[in-house]
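Below is one structure; the comments refer to it alone.
For this depiction, one protein chain was excluded, whereas all remaining protein chains were kept in their positions.
Letters are used for the chains, namely A, B and C, taken in the order the chains are written, and counting of residues starts over at 1 for each.
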Amino acid sequence: MFRYVTAGESHGPALVGILDGIPAGLRLDVERINGVLARRQGGYGRGGRMKIERDTIEFLAGLRGSLTLGSPLCVMVRNRDFENVRTLMDPLTGSGKPLTNPRPGHADFAGALKFRQRDLRNVLERASARETAMRVALGAICAQLLEQFGVRITSYVTRIGPVEAPAFEEFPDPALVDASEVRCPDRATEERMIAAIDAAKAAGDTLGGQFEVRVAGMPVGIGSNRQPYERLDGVIAGSVMAMQTVRAVEIGAGAAIAATPGSQAHDTFGLDEGQLMRGSNRAGGIEGGMSNGQDIIVRVSQKPIPTLMRALPSVNLHEGERAPASVVRSDVCVVPAGSIVGEAMVTLALVGPFLDKYGGDSMEEVLDNVRRSQEAAAGLFPNVALS
Amino acid sequence: MFRYVTAGESHGPALVGILDGIPAGLRLDVERINGVLARRQGGYGRGGRMKIERDTIEFLAGLRGSLTLGSPLCVMVRNRDFENVRTLMDPLTGSGKPLTNPRPGHADFAGALKFRQRDLRNVLERASARETAMRVALGAICAQLLEQFGVRITSYVTRIGPVEAPAFEEFPDPALVDASEVRCPDRATEERMIAAIDAAKAAGDTLGGQFEVRVAGMPVGIGSNRQPYERLDGVIAGSVMAMQTVRAVEIGAGAAIAATPGSQAHDTFGLDEGQLMRGSNRAGGIEGGMSNGQDIIVRVSQKPIPTLMRALPSVNLHEGERAPASVVRSDVCVVPAGSIVGEAMVTLALVGPFLDKYGGDSMEEVLDNVRRSQEAAAGLFPNVALS
Amino acid sequence: MFRYVTAGESHGPALVGILDGIPAGLRLDVERINGVLARRQGGYGRGGRMKIERDTIEFLAGLRGSLTLGSPLCVMVRNRDFENVRTLMDPLTGSGKPLTNPRPGHADFAGALKFRQRDLRNVLERASARETAMRVALGAICAQLLEQFGVRITSYVTRIGPVEAPAFEEFPDPALVDASEVRCPDRATEERMIAAIDAAKAAGDTLGGQFEVRVAGMPVGIGSNRQPYERLDGVIAGSVMAMQTVRAVEIGAGAAIAATPGSQAHDTFGLDEGQLMRGSNRAGGIEGGMSNGQDIIVRVSQKPIPTLMRALPSVNLHEGERAPASVVRSDVCVVPAGSIVGEAMVTLALVGPFLDKYGGDSMEEVLDNVRRSQEAAAGLFPNVALS
Partner (left out) sequence: MFRYVTAGESHGPALVGILDGIPAGLRLDVERINGVLARRQGGYGRGGRMKIERDTIEFLAGLRGSLTLGSPLCVMVRNRDFENVRTLMDPLTGSGKPLTNPRPGHADFAGALKFRQRDLRNVLERASARETAMRVALGAICAQLLEQFGVRITSYVTRIGPVEAPAFEEFPDPALVDASEVRCPDRATEERMIAAIDAAKAAGDTLGGQFEVRVAGMPVGIGSNRQPYERLDGVIAGSVMAMQTVRAVEIGAGAAIAATPGSQAHDTFGLDEGQLMRGSNRAGGIEGGMSNGQDIIVRVSQKPIPTLMRALPSVNLHEGERAPASVVRSDVCVVPAGSIVGEAMVTLALVGPFLDKYGGDSMEEVLDNVRRSQEAAAGLFPNVALS
């Protein structure tokens, strides 16, 4: 059974993840995983911490000679900053002056009451988005798995603050996206996005935005209508909304579909020389809670990060006095990084349902199951060709 | 541990749900549950099936003298239509002419390939939104549970097709919502919504829309930042996106926050005579993946139902010829009903994390745990009053 | 994903189970399921209740024309006794004089404190072994699934009280077992077992015993050494020990292996004309937490049922006075019935790991995956023939 679990504080010794259920015999390219981690750290508008950390993945289990063993994979990303704050954060001896002023938009306040912590640091260390480095590492491993089955996953930024990109009809060229400092494949928009970030920085403000994750090549029938919680759109939305800054998740045509009449809201079936065709992809690749063979399209909205250079008003909970929110770090815009995390969260959401359908304990077995299953599906209706 | 499982085909003998982990000693008001089921069946713009079914809940297990025993609750809603279609759907002997033309926007095509079914009826019977009657029944039970802790959950429609209601700042009066045929508490908007439905009906078209679910009284600290999949916003979004027609889920300020600068996107902390206050509720009651004590606000966008009076173009998969999509039913707009289902899906998403925090096998025990926990939280920072 | 959930009180309206994850296209023989239910109710030494109930299964969901749809199966077994005790047990109105004297060996006392119930009936209704009828129904469905893959599961009684059968080396003939009133395929032992039951009955006493469950035809590699809780022996033991009267579970040579030297405790590998052979089956078909292709053998010890005609000493918890335990029913020996339940619990434990390895949403797909996987395994070591 596929599962993943992560651990790690923002300034603790390391981030760690265990990824269970990956078949044996998958060859992993570690440099490509590190490349994805670097992309998460990059992007125009990042602050100082990103210069301290240069995340690289270390395998502690499950891999031998770059091949998965079928046993649980364990990966670690060291926090280089830990050595700088050891007296504060050492697992056995760490202590220090408590943080007292909860930051609006963060876990600080809710977490303090939940875990009964008077030092907000004890909450924010785990709640910090630093943790997403491990999600990205695990997602990048899973992407290499799905790639073996012809599944390609990419992400790209479509809005930063007030600047919105034109709609991308096609699966964008990942190289083009990666070449952009804001992960937007449209050069004209990219310039305006950078200008918007510069303006926000000058104003001591921050910016949110939107990105899309797109999945090509997913076979038909992943996910299930058996139970509400097995529907693929729900599984994806749950995974993506669980990012620290996400406030909206849309599939396919998304929220706009609510205002569209039914006659223009769906994807008709047609035939082109015997080949089954769809008239559009408003459903975003998912019907009835299952993949339908078209690109899966997920649009994600992120709020601006709440830590501003001019700290938001808060309260010193110890003293009962107004005080500015604790300042912990100072990016201006994390949407490009967010798109990398979003890509990981979509990938992690897909792998479980994929392996649940196809089974298999080795790559050879899964590959054979997938191939045969697709052949059989193609033959189910002999009078119609399914691409 | 809280869990729920449902079963049931649209025209099979019954819908059944098992709800496990509800504490002993909760007194259930069955008439109120039936009332919620009736609301799901109502709403301006529903078609003929709703007149056949008058859903009522029957308890098969877990209840004695209207009090929960602590053992699994099992509830059944009979499909009255089953007797009419018994030769077609009988579990032991049912059979009939296959459905061959997949409906755009439905599970028909993806499910046929997944389950290798040449008769699309074998797919659509489970995939049909008829199944949501059971989600509503289970959600209504859970709502009665949460009510005991001062948690109130309501839903209301904010858009039908092109007609949008003004923003509702306050928790709307549920009685006002229930009194509206389109579940919109704003009378002027209601009229325009009904007119839009009439126009769509006249045009043989269908309409989608939007609704909000709002939760008041949830204690601070429900949900968790421990694992990505424990974050309350993710859990809620996953539950709601798993509805048959939902294409977008937003929390609090939602997608609009992406275009808002950081200085105006968060909810400041302040003090009012020693009482901790928030400046706004853009976060929609959830920060860091945990409830923060403010109203939880979820905005949901539904696509128009894909079965139009003028059937969408499709293909007869058996014959390999163009053909109109199979027509199964004919509502014009299901957004009011959708809001009831959405309310249930939010409720079902909340109960697990709630009971996970407070534990307890009897109502007495849970009530005591909640009360004591809130008292202790209130005393965590003696210099600040938490309402 | 495979899962099952059950509900139902002993004297409530019905027992219900939902079985999720069964592939589409499995043809179920309902009469054979009812036959297994009848075997659970039979056996020499049963009391009066068994004459009231004649359990038959009713499908509420997941089946059409005797073929599974791939959607959740829901089955119901009505409690015929419910109509007799409706005033006591009606879900909405039931009430009655509380039971106050906990029965040693039952859930009464622990459950009363757990669920805070002063009426022990509110505990024992769910805790009663009546609930195992649903386990047996679900297990019998799963047995028909596994049968399609050549997996055969049987059970037989090896001890009743002081009377022990000789060891059965071979997979016993199920017909011979079913023909025995005590489910013991050895006629001489059967007679002595019946005599022991008669003697216990005459003495107002009860008897426990032992049975074995044996599984033939399970492919190699079911279960996993990935996580402790994925090991097949653990999964089986957990399932079987969760029966109301079981106090010991042994795999293969079982507890006796503790006293055997290592040189005689394992199953050597050998070759017979190129065919890989095992020297014995002391491991009981499981090595390293995975099936190894030999018969899986599980030995189970049941305590005598604690409700004796001469009630055991107890205490009236309301009055604080010594009093005999409440008497609820009066079998003398349930070991033959227990073996049927044990068979079900082993079957339910096997199906999840089986489907986890092979995947598949339809019988056709699973059958193909299993066949191909076994062919590939057979070719892994070309110089050795694996049967």
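In the analysis below, a residue touches a chain if its C-beta (ideal position, glycine included) is under 8 Å from a C-beta of that chain, and two chains touch if they have at least 3 such contacts.
Just so you know, these numbers come straight off a predicted model, no measurement behind them.
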Which candidate, A:55, A:125, A:190 or A:250, sits in contact with the chain we can't see?
A:125
Which of A:41, A:117, A:281 or A:330 touches the missing chain? It is A:117
Sort through C:257, C:327 or C:367 and give me the one touching the missing partner chain.
C:257
Residue of A:25, A:217 or A:320 touching the missing chain in the full complex:
A:25
Spell out the interface residues on chain C facing the chain that's missing from view.
5-6, 102, 104-116, 118, 123, 126-127, 135, 159, 161-162, 200, 203-210, 220-221, 224-229, 231, 233-244, 246-255, 257-263, 265-271, 274, 276, 278-279, 282-284, 287-293, 301-306, 308, 310, 312-315, 317-322, 325, 345, 348, 357, 376-377, 380-381, 383-384, 386
By the contact definition given up top, give the residues of chain A that touch the hidden chain.
3, 5-9, 12-16, 18, 20, 24-25, 30, 59-66, 69-74, 76, 89-95, 114-117, 122, 125-126, 361-362, 364-365
The missing chain sits against chain B at residues 1, 20-21, 70-72, 221, 224-227, 230, 355-361, 364-365, 368-369, 372-373, 376
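The rule we apply is simple: only the chains that are shown with their structure count from here on.
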Same or different contact residues where chain C meets its copy chain A, judged by the half mark
same
Return the distance between the CA-based centres of chain A and chain B, expressed in whole Å.
26
Please work out the Cα centroid separation of chain A and chain C, and write it as a whole number of Å.
44
Per-residue overlap in chain C, given as positions that touch at least 2 other chains
20, 70-72, 361, 364-365
